[in-house]
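Missing here: one protein chain of the complex. Every other protein chain is in place.
Right, subunit A next:
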Amino acid sequence: MSFPWANEYKPSHPFMKWMDEKLPLPRLVYNSVGSGYPVPRNLNYFWNFGILALVCLTLQIVTGIVMAMHYAANAQVAFDTVEHTMRDVNWGWLMRYAHANGASAFFVVIYIHIFRGFFYGSYKAPREMVWLLGVVIFLLMMATAFMGYVLPWGQMSFWGAKVITGLFSAIPLVGEPIQQWLLGGFAPDNAALNRFFSLHYLLPFVIVGVVILHIWALHIPGSSNPTGVEVKSESDTIPFYPYYIAKDGWAVGAFAFLFCAVLFFFPNALGHPDNYIPANPMSTPAHIVPEWYFWPFYAILRAFTQDFFFIPAKLMGVLAMFGSILVWFFLPWLDKSPVRSGTYRPMFKKFFWFGLIPAMAVLFYCGGAPAEEPFVMLSQIASLYYFAHFLIILPIVSAIEKPLPLPYSITESVLGKDEAAQLAPAQTATA
């Protein structure tokens, strides 16, 4: 499960030897994030975002557990208990702002992590399972974030819950009963709030479980790298500790700095003012919008304004919204190019930077904008490109594209010299 030249764990202290026989936990750590885990030497900063995501998940769990100590999932008092946390709980405001902005930070990090995967072909063999588990984590994150946003029981909480569970009512025949079953009533109320709280507390630990599988699956082939060329010899890799611990360490510091700048000086910039109004089933907000990290998918949902043959527009929107993420599951089999990294794929690279990225930017913008022109038309064009990109362009491009020549090895791409790369395996052989 690792490269043959990986350092071996050799406990020297008698206690560590004793421990290694009974419970080889230090060995596991050594082999997963220590000197025993060889990693490509050429990872760029996009490879720091996995660790940052783990930092965010930890932050959310810690702040969330503290907040749950002061929260009551009852529609009568939920809003007030959150305000109580903000005003009367020692450092409660810090916990709550860290949790609310932590969700945003988590999504920023995870979107960069996912787009790293898109560009560098991280989803390709032999890492399909890493990718599939990652998409599962993303879906779990979306569910967790959505339910968490309902808990303060403000106006956007209530109406967001109503709109999102209302999506299920688009399912023919059984839609309405499903919505009522999900909510435990005809509209969001105590039953919905309680189950959302229960699930919001449960799902992060499910995420932890899938994250463990994600990392486990990753450590079997080892990390990908910006060239997309697989590790060939020892000179292609360096041990995780100390090299990547040091690199991740300062990246976590930089991330924490940016996060705290938002947390302490703009804590409400990413939220919606309406959620400081207590939930009122009798008064619909002028614009119901989800949190910013759902905007692209919300834009896709609203882009379908016309019935398509016998399929109602609403159902089309719901299918497309879920489909827009489910399509990621098929990515390893849609993009058949043998070259992983976008750097060596001239056509793919153009479609990525001039197609997918602008389309996502437009979807982000339009999802937060009111449902009027020109935003609807813009999101229709962007959604059209989004589906075309993954389902039509990628399969065709990967079949007809002529990739640029790849470096022989990671070592060659780093040292630039052919001889150095050719020498490296020989050196390890003699060593």
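Going forward, a residue touches a chain if its C-beta (ideal position, glycine included) is under 8 Å from a C-beta of that chain, and two chains touch if they have at least 3 such contacts; residues count from 1.
Everything below uses one rule, namely that contacts and distances are computed from a predicted model.
K.L.:
I notice the complex is incomplete. Of the names "Peptide/nickel transport system permease protein", "Formate dehydrogenase iron-sulfur subunit", "ABC transporter ATP-binding protein" or "Cytochrome c1", which is the UniProt protein name for the chain that's not shown?
P.N.:
Going by its UniProt entry, the chain not pictured is "Cytochrome c1".
K.L.:
So which of A:P14, A:P172 or A:G253 would be touching the chain we can't see?
P.N.:
A:G253
K.L.:
With the full complex in mind, choose from A:I207, A:M316, A:V339 or A:V362 the residue touching the hidden chain.
P.N.:
Only one listed residue reaches the unshown chain, and that is A:M316.
K.L.:
Decide which residue listed in A:K10, A:K336 or A:K350 touches the omitted chain of the complex.
P.N.:
Considering all chains, including the one not shown, the answer is A:K336.
K.L.:
With respect to the chain omitted from the figure, which of A:F304, A:W328 or A:F352 is a touching residue?
P.N.:
Considering the complete complex, A:F304 is the one touching the chain left out.
K.L.:
Looking at A:W18, A:W181 or A:F264, which makes contact with the chain not pictured?
P.N.:
A:F264
K.L.:
Under the stated touch rule, tell me which residues of subunit A contact the chain that is not displayed.
P.N.:
41-43, 80, 83, 86-87, 93-94, 97, 238, 242-243, 246-247, 249-250, 252-254, 256-257, 260-261, 263-265, 267-268, 273-274, 276-277, 286, 303-306, 308, 311, 313, 316, 320, 323, 330, 333-334, 336, 372-374, 376-377, 380-381, 383-384, 387-388, 390-392, 395-396, 399, 414-415
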